[in-house]
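Note that one protein chain of the assembly has been removed; the remaining protein chains are unaltered in position.
After this line comes chain A, so read on.
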Amino acid sequence: MQDTDSEAVILKIDDVSKVFDGARAVDRVDLDVNEGEFVTLLGPSGCGKSTLLRMIAGFEVPSSGRILMRGKDMSRDPAYQREIGMVFQNLALFPHMNVYDNVAFGLRARKRTDDLDRRVREMISMVGLEGFESRRTGQISGGQRQRVALARSLVTAPDVLLLDEPLSALDLKLRRQLQVELKRIQRETGITFIFVTHDQEEALSMSDRIAVMTAGKVDQYGSAVDIYHKPQTEFVARFVGETNFLSGSVCSVTSEQTELDLDGTDIRLSVATTSAARRQGERMSVSIRPEHVLLGARGEYSVPARVVSHSFSGATITYALDSAAGPLLAQVPFQPGRGHPLLPGETVSAGWPNDAITLIPA
């Protein structure tokens, strides 16, 4: 196998599947990860995130396909020969060792013992655990254990670090704090991170690129902005953030413009043609994020709607509306003193700008 990929690609997942007892846990996944990138695997429970990670780490062998590291097929190499670190969901710290020995384990195992003490202490200070070196892993807090796990896996400077929901057991505040720290450490070390989570906010705030997975497949792989603003499937649009789905049928397609008649209204949407566009007469959906819905006669398009309910959340109010095109959620900024919120039963015109629309195959 020769390296035909661009130099930046450090890890290439090539058509990888994993079958357990006839069930496809991972189904023909293709994924490129660039050197130094922060990639997140995002998806609901059971979609195959851990299985994919475990194949990269070398704990499972793919049923088919290849995993290439810098162009070299390593799908069948044993885990200890790969330069891939892993932070486990339950951390898996060595309970019979203190913090120092946990962190030093990888250097000793790889026989990189010259300079060991300096490197271990450097790593311990990077994660902010000075003074805890001789504590047993049972004698420190959850957040500190998290840091030990991180330091232990980073000290050998692996090519890629895999993190399987490392923050999911922590409370929200600590979680936010460690997210920031994780990003800082990733920047400082320049190590490629592959991070697993089922929390879409976490994914959006931390990642360079996100792979949204469902039922063993990668539905969409792209930047956080693309995933949020240009979802390519209904699953991605619904899983990442909240969204409105309206349906219609295609009335004309040119290479530039696709026109769509919105069901229940006489609105004809005209949007830029994407790969999702279909032939005339076919059914399609459009996704419009609640924060893009405007109230009052504004935006390129508008439909009459009736307020069903509203919920207040600090800076914004979210209205549930019943419109001619179907149910709509509208999230609008709330400014005290600028009029009262709309009450259930009131009618209002709901609109949206043209560039808020994403076409999605129905």
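Quick notes
Rule of thumb we're sticking to: a residue touches a chain if its C-beta (ideal position, glycine included) is under 8 Å from a C-beta of that chain, and two chains touch if they have at least 3 such contacts; residues count from 1.
By our rule, contacts and distances are computed from a predicted model.
Matching "Ni/Fe-hydrogenase subunit HybB-like protein", "ABC transporter permease", "Aromatic ring-hydroxylating dioxygenase subunit alpha" or "4Fe-4S dicluster domain-containing protein" against the UniProt entry of the left-out chain gives the name "ABC transporter permease". For the chain left out of this panel, the touching residue among A:Arg110, A:Arg187 or A:Arg298 is A:Arg110.
Of the candidate positions A:Lys18, A:Arg152, A:Lys217 or A:Lys230, contact with the unshown chain belongs to A:Arg152.
One of A:Asn90, A:Ser141, A:Gln177 or A:Thr347 touches the chain omitted from the figure, and that residue is A:Asn90.
Mapped onto chain A, contacts with the missing chain fall at residues 57-59, 78-86, 88, 90, 92-96, 105-106, 109-110, 152-153, 156.
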